[in-house]
Each structure stands twice: as structure tokens, then as C-alpha cells.
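With one protein chain withheld, the remaining protein chains of the complex are depicted in position.
Each chain carries a letter (A, B and C) given by its place in the written order, and its residues are counted from 1.
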Amino acid sequence: MELTISEVETYLAEVFPQMRGEFQIDALNEEQTLMRLTPEERHLRPGGTISGPTMFALADVAAYVAILAKIGRVALAVTTHCSIDFMRKPQPGVDLIAEGTILKLGRSLAVVDVKLRSEGQADVVAAASLTYSIPPKR
Amino acid sequence: MELTISEVETYLAEVFPQMRGEFQIDALNEEQTLMRLTPEERHLRPGGTISGPTMFALADVAAYVAILAKIGRVALAVTTHCSIDFMRKPQPGVDLIAEGTILKLGRSLAVVDVKLRSEGQADVVAAASLTYSIPPKR
Amino acid sequence: MELTISEVETYLAEVFPQMRGEFQIDALNEEQTLMRLTPEERHLRPGGTISGPTMFALADVAAYVAILAKIGRVALAVTTHCSIDFMRKPQPGVDLIAEGTILKLGRSLAVVDVKLRSEGQADVVAAASLTYSIPPKR
Partner (left out) sequence: MELTISEVETYLAEVFPQMRGEFQIDALNEEQTLMRLTPEERHLRPGGTISGPTMFALADVAAYVAILAKIGRVALAVTTHCSIDFMRKPQPGVDLIAEGTILKLGRSLAVVDVKLRSEGQADVVAAASLTYSIPPKR
């Protein structure tokens, strides 16, 4: 791995200050990235369910972190595509865990599969595929 | 149309209070829904570009509003799928306009095509297809 | 499982006669469906690579078979959506294996994740998510 959890968190805080405190990195290794969201009022829809944009944001940052950890600082890497299926309501009041797996890491494109689950539950709440464009190295 | 802009805005404020003031409805008619986002600090990434989750949220609510206006109050209609392509950086400091067109409105599923553009620009910033599940009428 | 491999193959031959001999079912169990394509001339592009439509067809039938095996004969189940990422060239002259996993099987919608790999290779050639509409039981 190119970066440790601590280095990634530091870097995220630099380049995405608005996201400070939103997400936590639980694990970063060759096979998988695990990130966690503890839902707050601003993440919810009436009824207490986590909003679509919040789930999209979690999947997106999990993919970004997976790529970042593999190839180092890539502030200019941008999401070009996301396909996401929302399949079940997340459990109210329970942390949402994102499990990211890199399917492809090429010279200019990366594809990451992300599954979102309520902590402690086997069922997938949402499944996403994110494609990132990777800028050429200077 | 089942509801007017004013009725839709009132309804949105009831069922999605967290979204109060986020988005504005510019037009609602048979062919098309137009919604507007005026970007604030919380919508931006460093460098001033609008974040992916913000664009996702705008596309999502434009689709929801298009369906709502056509068939009336549907608080339980939920997004089941979104495919979104991010193609260009939006213009900094310019409102983002979402143009939604219903492609299919069936008994249980609706598919809406949404194009996002910076106001005044012809190029598409992001293009999305959203699928909503429509609950059976009581 | 509602149906055995033999029963599924018989049923497929009945309802999709044009697909006779195209695909083989390697395994059907609770967790996973495995299907195989042995590429012929008609499946290829110049250079010997398997065509996109062929890979789409394999992913699509793998999803259909996974659902069929779980809930029995569903001739009217139809694909409503597919998102597919083509990530690597398949190995020329090697069978293509589809691994399908049901992510959600609801009353009216099913979502299946399908990974395509060249036999004997760990890398994913293509990854797809297919959504099927399931007709209400008579």
C-alpha cells in the first residue's frame, strides 16, 4: 500500500476539508477498503433513513480512498461515473459500513466496487460501481 | 399536471425538511422539470467545483419532483437506481440547472433522464438516469 | 433451490430456443450461479476478442438463471436495467465464466451482480449489475 490510514486521513482533511469528520477509515489493505459513517441528523430523511446522497457520498469516498491508498496522492483523480442500486433501508441509528474493492486500476481509469451495509448486518443496503479518471503522472 | 410548483414546494418542505432552501423549482410541465441549485460553500470541493454528492442530490430531487408533479403526493416513492456520468466541471459561481424528462412512468417503476448544466451553458456537466419505485396506491 | 441444473436447462431450451447451446450451467447453489460460454466465431470481434453484446448476453442469462433457480419458472421476468463495466480483454480461445450472486430478491425486483472472468484467471474481465422485474404470481 502506498499510504497508511493515518496518511490518507491527513490527506483527505487537506483536500476535502468540508468532509472533515464525515467518514472514518476502518481498514485499508490490498484487497479491501472499509469506511464508516455514523449517521447524524443532516444525513437523514424523515423516518430516520439515510439519504441517497449520503450513501452516494460514502461510496464515492470509499472508492477514492481505495485508489489513493494504492497509488498515492491523486488530488486530481475525479469520479467520471457511478452506477448505484439502493436495495434495502439501512438500519436506523446504526453505522453504515462501506466495503470497497478495486476491480481495475489502469493507467487512466480505475473501477471500484463498493458495497454498503448496516454494521452487523449481512444484507447489502446499496451496491455501487464507481469509475475514476486518473490524471497522467507529471 | 397533478400538482403546481407551489404545491410541490410545500410538499417537499413537509417531507424533506432537511432540504429546505437547497433547491428551487424553475418550471414544471408535461415535458420537462427544471430545478436550480445556487452553490454555497457546503456544496463545493476545493477549487470551487460542485461536489459529486451535490450533483447527485440535485439530479435525484429533479427526478422525484418530475414524478411527484405527474402523479401527486408519493412520499414513499424511493430511488432504486441511479447511473450518473460526470463529464465536465461546472462553471464556478454559476447556478446549476437540472432538466428532468420522464422516460417511463409505469405502475411500479419510473425512469427519469436528468441533464445538469451550468446556467447559460449548452454543454452538459452531468447526465443521469434515475429509477424510482412507486408504491401501489392504497 | 427451486430448480436443478437439469430443470433449468430444459426450461431455458423451451423459452429461449435461440439460445440453445450458447451457454452452459456449471453450478447452481444458494450463494452463486456459474455459467460458461465457449467462444465461437460469431461471438468474436476481429483480433479474437469476445464482443460486448456476447458478454452482455452471458451476464444477462446468468442473472436470469440465478433468479429462476431461486423462485422457479418465471418466463415473464424481464431485464429492466443493466450497468456493465468492460475492464480487460478476455483471454483468446479460453472459455468465459460468469459468476452471478443475487444481491436482492424482492416481490417485484431482483438485483444480481455478475462477474465475468476468463477461465483460470483471477482478474475480472467485465462486471455487471442486472435488475429484473418479477411479475406478480397468478
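Just so we're on the same page, a contact is a pair of C-beta atoms (placed from the backbone, for glycine too) under 8 Å apart; a residue touches a chain by one contact, two chains touch by 3 or more.
All values derive from a computational prediction rather than experimental measurement.
Within the complete assembly, residues 15-18, 41-42, 44-46, 51-54, 56-57, 60, 78-87 of subunit C touch the chain that is not shown.
By the touch definition given at the top, subunit B reaches the unshown chain through residues 83, 85, 87-88, 103-104, 111, 113, 124, 127, 129, 131. Residue-level contact of subunit A with the missing chain is found at 80-81, 83, 108-109, 131, 133.
The rule we apply is simple: only the chains that are shown with their structure count from here on.
Of all residue numbers seen at the subunit A-subunit B contact, over half occur in both copies; the interface is built from largely matching residues. Rounded to a whole number, the gap between the C-alpha centres of subunit B and subunit C is 34 angstrom.
Chain centres here are Cα means. That of subunit A falls 28 Å from that of subunit C.
Our note on geometry: subunit A versus subunit B, Cα centroid distance of 23 Å, whole angstroms.
Residue positions of subunit B touching 2 or more other chains, listed in rising order: 80-81, 83.
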